[in-house]
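All protein chains but one are shown at their positions in the complex.
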Amino acid sequence: MTGAVLAGGFAYGGDYNPEQWAPEVWRNDVELMNRAGVNLVSVGIFSWARIEPREGEFDFAWLDEVLDLLHAGGVRVDLATATASPPPWLAIAHPEVLPVTAEGVTLSSGSRQAYCPSSPVYRRYAARLVEAIVERYADHPVLELWHINNEYGCHVSHCYCDASAAAFRRWLEAKYTTVDALNDAWGTAFWSQHYDSFDEVLPPRAAPTFRNPTQLLDFDRFSSDELLDCFRMEKAIIRSRSSVPVTTNFMGFFKPADYWAWAQEVDVVSDDSYPDPADPRSPVYAAMQRDLMRSLGGGAPWLLMEQSPGAVNWRERNAAKLPGQMRAWSYQSIARGADGILFFQWRQAVAGAEKFHSGMVPHGGTDTRVFREVEQLGGELRALSTRPGLLGARVPAQVAIVFDWDSWWAVEQEASPARTSYLEEVFSWYAALAAAGVTVDFVRAGGDLTGYRAVVAPTLFVAGDPALEALDRFARDGGTLVVGFLTGVLDPHLHVRTGGYLGPLRDTLGVWIEEFAPPAAPDLAATGGGEPPAVAVRGDVIGGAASAAQWAEYVRAEAAEVEAVFDHGPLSGHPAITRRSHGEGSAWYIATRLDPEPLARLLDAVLTAASVERRPSIAGVELVQRGDVLAAINHSPSPVTLDLPGTDLLTGASATGLELGPQGVALIVE
Amino acid sequence: MTGAVLAGGFAYGGDYNPEQWAPEVWRNDVELMNRAGVNLVSVGIFSWARIEPREGEFDFAWLDEVLDLLHAGGVRVDLATATASPPPWLAIAHPEVLPVTAEGVTLSSGSRQAYCPSSPVYRRYAARLVEAIVERYADHPVLELWHINNEYGCHVSHCYCDASAAAFRRWLEAKYTTVDALNDAWGTAFWSQHYDSFDEVLPPRAAPTFRNPTQLLDFDRFSSDELLDCFRMEKAIIRSRSSVPVTTNFMGFFKPADYWAWAQEVDVVSDDSYPDPADPRSPVYAAMQRDLMRSLGGGAPWLLMEQSPGAVNWRERNAAKLPGQMRAWSYQSIARGADGILFFQWRQAVAGAEKFHSGMVPHGGTDTRVFREVEQLGGELRALSTRPGLLGARVPAQVAIVFDWDSWWAVEQEASPARTSYLEEVFSWYAALAAAGVTVDFVRAGGDLTGYRAVVAPTLFVAGDPALEALDRFARDGGTLVVGFLTGVLDPHLHVRTGGYLGPLRDTLGVWIEEFAPPAAPDLAATGGGEPPAVAVRGDVIGGAASAAQWAEYVRAEAAEVEAVFDHGPLSGHPAITRRSHGEGSAWYIATRLDPEPLARLLDAVLTAASVERRPSIAGVELVQRGDVLAAINHSPSPVTLDLPGTDLLTGASATGLELGPQGVALIVE
Partner (left out) sequence: MTGAVLAGGFAYGGDYNPEQWAPEVWRNDVELMNRAGVNLVSVGIFSWARIEPREGEFDFAWLDEVLDLLHAGGVRVDLATATASPPPWLAIAHPEVLPVTAEGVTLSSGSRQAYCPSSPVYRRYAARLVEAIVERYADHPVLELWHINNEYGCHVSHCYCDASAAAFRRWLEAKYTTVDALNDAWGTAFWSQHYDSFDEVLPPRAAPTFRNPTQLLDFDRFSSDELLDCFRMEKAIIRSRSSVPVTTNFMGFFKPADYWAWAQEVDVVSDDSYPDPADPRSPVYAAMQRDLMRSLGGGAPWLLMEQSPGAVNWRERNAAKLPGQMRAWSYQSIARGADGILFFQWRQAVAGAEKFHSGMVPHGGTDTRVFREVEQLGGELRALSTRPGLLGARVPAQVAIVFDWDSWWAVEQEASPARTSYLEEVFSWYAALAAAGVTVDFVRAGGDLTGYRAVVAPTLFVAGDPALEALDRFARDGGTLVVGFLTGVLDPHLHVRTGGYLGPLRDTLGVWIEEFAPPAAPDLAATGGGEPPAVAVRGDVIGGAASAAQWAEYVRAEAAEVEAVFDHGPLSGHPAITRRSHGEGSAWYIATRLDPEPLARLLDAVLTAASVERRPSIAGVELVQRGDVLAAINHSPSPVTLDLPGTDLLTGASATGLELGPQGVALIVE
């Protein structure tokens, strides 16, 4: 992880696909890029077919010309390895490269990403392509960054073909060594699933009913690893000739790829982010995604590799961004650690599946609000680049949330205690902390917790002892630990931690769980003529009574104080929220999902006890500190008047009495 | 297109499937047909297996007997070519005739229509069958009409098998000549989809994500053409021996078949129509379908080839028709240009998948309301046949709606600006015009607009320059042109018309479109605690304020008067409805979908300016002029008193003060 400053300041630009345009347009592109302040473009992402129009014949002349033009125009290049979408000829010659679904459906060429990540044929052709590109451009002076593949796994994250089956077996053999160990881990004594050799093991293809949970989880792990292996193969080829940093664009909270592992392999974390402009939760959800990106890189600056200047093209309704919204969300990224803002794509396409995805240069040309906003932001970032204190600076955080792909994969499996959304649960904590004026880091399970005052572990469903012991130590060393329901239920093989679940945390928390008791799903209300009565929770720490409609369980408090109890039917009076003190530290257990208001009350108590510093709360306004700058962003539809000390870098105005219109931004320094 | 009078007057009858019944029933059938006034029946539609029970062995004896019986009974025959449903033996001998879905699922025998339209094997066997039938019956005196195949594409409109792939490639090569031209048209530079030869091209089979839009559209065009090619093959065989007119039954607004092309090939347009009796929109929707049929034939009389006497069998709930409803809807067809009323089917089946589809002779026999209504209508049509002025007459219309299959196919693709229903948009205009007392023709894009006072082009999403220029000329020549949103966005290759969309219409309308801004989908209201605020539109021309919940966009008025503006958030004050005058003519642009009431207000202004004549408006009553007859049909559940000049042909009563009960009909002449 280098997180190095790219393009000499805040990077600014987007995906550039010159193969879609005639060469006369290229010259106009460079002129407009200069006008818009663009200093970095990603080139070649979907160029395999143009570079190698038939097997083994390479055509680089057009790309030479493009790169030379950009270089002459002062625009730096994030050069793609072009392996993201094989040309049709590959699948015609080698149909076995095509991905296959769990139901046995082969996915054809004609869209993008039509390859099995485990296919040795795909990998051989991809490697040859990367070698040719690296050989040709490793020394080109325009080169700033290598862009390996693109959005790995976006459409094909899991492949069930025979090549994948063979690769899965190799992966399993490397992990378990003996088939007996696999049988133990997978619990194949159940349902007569015993394997006599690795040769009998398959991917979790369509089956009569629930497939083996550990097989499913291992297949998720394998699938993430297999894509990462493709990345590593390309990176190794690059490294053999070039020391320019490499990246591949992440996609935020993307379930199929465990980015904690991936982030170890990239030099710069970069992210694609497409929140729905019409969704009122988008500003907070986007903030959460930015904080993940910063956290993946250990706090190092990262790149917003793709966002849309306006609407996208793949939603049911593709809302346009509001005036100023693109700029506001760009500054949100910068405030949360980004050192560059890029878009998909430079010039809006006129053909193909993404022609209705907005571009920096829209269909309507430059006399458009979108282009004007692109120009404005480019100018501002150029000015900010010369100022020390923001570019390259860190974002301080006193609270961490544990985020864990294993738990995400496992808790959303088909035979869980209840169908629950891991991301919704994490979001409910993140949103409440954001509303409380707290910046959050994400940490991996078992990661370093040094320096945090409070740590939240929501639904850490799958966890090894070391991860749970790290949380235990944190609480005993004076930290404030908050543990959400369905934590520590399973070990990494998905075996139950018997005796009340929680494993080592049972003692940390002073509770154990006798039984899960999720409330009835609302649609049952329709049957039998009545409504299933709502489960509630009650306690001073949440300000009285609150709903517990999402989750409930029988908690047995052994050595904890009961801060709130359930309040319905047989659960009445049983603990719902508990706290155990460990000297300076303490450990909370929350046995339900709270709505925003009671959760805010609870957090108020937790954060106060943990001495976490909070920013003032201004309705609709996001406040984040990065380096010496306090960013203020108004996400609300109404103007807001700030009353903060300092001066706005963007306007030079005083932040005391400063009015921010809707989507307005101030960068305040004291 | 002949549209000739068939069966010597108004044709009346239905599908007749004697192979389902013992010969003793046949005699009773002919008697009952005479009693019911039946003069035309469709025979042999599903008789392939009976005619050719095993490969190459033909059995015509039973059919000889049936046709002779009908002839003796004075019932004319619409003789089918029997190719609609191959017998099981064909697929057993040649499994490659079976159709295959995009996901690779082979569809088996055991229902109907189990063949790939592109299969050379199917076509060979079908041709042999048609030859045998034509050879035997071309000179039979009972013959009135040839019925080619049946409901082409009803269940299998798109086939993705290898034979279809080969046929698609031939079709593409004929269209594009070179693969470079195909690459340009399809925009394969995007997503690395370049084809090096036609041999690499496939149907749009299941793929990782959005398939190439132009590939999809060309496959829609190909699939319609390929079915039409089957039709043409059969017609050529018939023409080699017989000059009796041919038809094939259309299915109203049937997305997979571009009936503008098909209508060129049939001698008589015929239609199958099954509106839901329980759906309050059915009378207007059915009227729209009848007007399409008339328009397909250039105004020539057409046949209602299939409707149900009562309930159908394939809905979630198969509502019975109300007393009189079958008769009312039959007269609606006649009033809108039909010269014949036929049913599926004569005698209700006792076995098979359609036994619960009603028949003219129901399960309950002749002492039933259904049979009595069948008898009554037959008698009335016989009487009307002898009267000049209605049979064979034309239906005048001063307003036309442009209807375009390319636009339908393209705007409902998966990567459009918003998921929208083309048919809903067209229907909203049709229903408003009907409510305003206006009869409408449909015209194809680029079709002749001579004689119309007003033309509406709703969402003409895909259009070549000639089609747009024809609209432009219409407005400049004094016509009133109304253009709906999402018009002229793409050319026929689905390339964007840059510079504000609309192409040649930009100048006609005096506006260009900077950006689409569809309102948020309602389900987003559930997130974030609030509702996305409703987008509205405001202007005198629509009578104040109205909802614009379906669509909005940033319209830039260059040379148009703004008649209404959007009224929410950043769209506020931007044009929503504009008008540009061109001497006598004018061109309106409507940037949203209006609800019925504001649309009625808008149409009132438009129609008044265009001097379009309107019939009086009587709630629940449909009024249509055909020839010298003004048909009045009461679709409402309450009696209505007419106050019109003239006399009702059916009863001889004066139309002034004439009460029409629910489902009542009057045919008024002055």
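Just so it is clear, A and B label the chains in written order, and each chain counts residues from 1 on its own.
Just so we're on the same page, a residue touches a chain if its C-beta (ideal position, glycine included) is under 8 Å from a C-beta of that chain, and two chains touch if they have at least 3 such contacts.
The shown structure was predicted, so the numbers you read here are calculated from the model rather than taken from an experiment.
Chemist: Given that one chain is not shown, which residue among B:Gly8, B:Pro23, B:Pro53 or B:Pro616 touches it?
Modeler: B:Pro53
Chemist: Which of these, A:Val268, A:Ile341, A:Val361 or A:Ala517, touches the one chain of the complex that we don't see?
Modeler: In the full complex, the listed residue that touches the missing chain is A:Ala517.
Chemist: So which of A:Pro23, A:Gly451, A:Gly569 or A:Pro596 would be touching the chain we can't see?
Modeler: A:Gly569
Chemist: For the chain left out of this view, which of B:Glu19, B:Asp162, B:Asp196 or B:Glu558 touches it?
Modeler: Residue touching the chain left out of view: B:Glu19.
Chemist: Would you indicate which residue among B:Asp139, B:Asp180 or B:Asp279 is in contact with the undisplayed chain?
Modeler: B:Asp279
Chemist: Touching the hidden chain in the full complex, which residues of chain B are there? Just list them.
Modeler: 17, 19-20, 46-50, 53-54, 82, 84-89, 92, 99, 105-114, 154-156, 276, 278-281, 310-311, 313-314, 316-320, 322-323, 348-356, 358, 362-365, 368-370, 596, 637
Chemist: Mind pulling the chain A residues that touch the left-out chain?
Modeler: That gives, for chain A, the contact residues 103-104, 186-196, 199-202, 204-215, 414-419, 493-496, 498-501, 512-521, 524, 527-530, 532, 554, 569-570.
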